[in-house]
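Everything below concerns the one structure shown next.
Heads up, one of the protein chains got dropped from this complex, but the rest are sitting where they should.
Presenting chain A:
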Amino acid sequence: MSPAIASSSPALPAVPGPFVQLGRSLTADVLKLRRTPALWLTLASGVLPVLLNFCIFYFKGHLMLKPGADGWVKYASMSWQTAAVLLPLFVVLLTSLVVGVENKAEGWKHLFALPVGRLPVWLSKLLIILGLNALAQVLFVALLLAGGYLLQALRPELRLQQFAPPFHVLGVLLGRTYLATLGIVGVQYVLSKWQSGFVLPVAAGMAGWVAGLTLMRWEHVGWIPYAGPFLTLTTTPFKAVPGLVVPAVAPHEWYQLLWFGAAVVLGYVFLRWRNLA
């Protein structure tokens, strides 16, 4: 008996909803992260600033802390300062590495030949980057606290145990710094998608990072996405300053949201209408 030939038919298969498609894309993208440099970078990136400052305090802390000074504030603010300088570079690298997984495999043509809308594919990668960025920053704070407690135990003469860790400021900084990296994520995501090589997006990101640090005193530096994390740190004191009102979201963080939104929407519009291969 000859088999039934699959033929043209008026009945179209049901299309899963956009959230189902997004969920499927996410589970696939999570699997693709296995053994990638992007995942290792996320897990290890918080170690460097904490380790450097831990060593500084372990070996030279007695010279740095004035009698009666809050060692936790000093240690946490120095660690965050290092992190805030490095964070834009981390986001640039992370974004390029995540998108690079697809670029290297020439995976985009495969993805867009599958029964999945372009928006879920676009958003899924973005959510992965956002998730890894959040994970890295939470891990950094956890390591920072762990390092502080270790200092407390190993160097009691620094008197960290006499003060409470600055949980509130760390929490505020964590949330606002995350906001302050979103513009970098948006810009770098679009750059990495449209430049299949690794070098150009990273070079553009490094140029932005240098510009952000160099122009820190410029009155419009808030518009430079790569300056965001450091600006957030400078506008969030670890100790209350009389008369200074710390906004829930600073202007430069709003600009970051603008950059993020504009880049992601523009990137999707290009993806929606451009030829893909």
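The working rule: a residue touches a chain if its C-beta (ideal position, glycine included) is under 8 Å from a C-beta of that chain, and two chains touch if they have at least 3 such contacts; residues count from 1.
Just so it is clear, contacts and distances are computed from a predicted model.
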Of "Membrane protein", "ATP-binding cassette domain-containing protein", "PTS-dependent dihydroxyacetone kinase phosphotransferase subunit DhaM" or "Glycine dehydrogenase", the UniProt protein name belonging to the chain not shown is "ATP-binding cassette domain-containing protein"
Of A:Cys55, A:Leu114 or A:Val138, which residue touches the hidden chain? A:Leu114
Per the touch definition above, residue among A:Val101, A:Leu130, A:Val172 or A:Met206 touching the missing chain: A:Val101
Chain A residues touching the omitted chain (full complex): 2-10, 12-16, 20-21, 24-25, 27-28, 31-32, 34-36, 101, 104-117, 273, 275-277
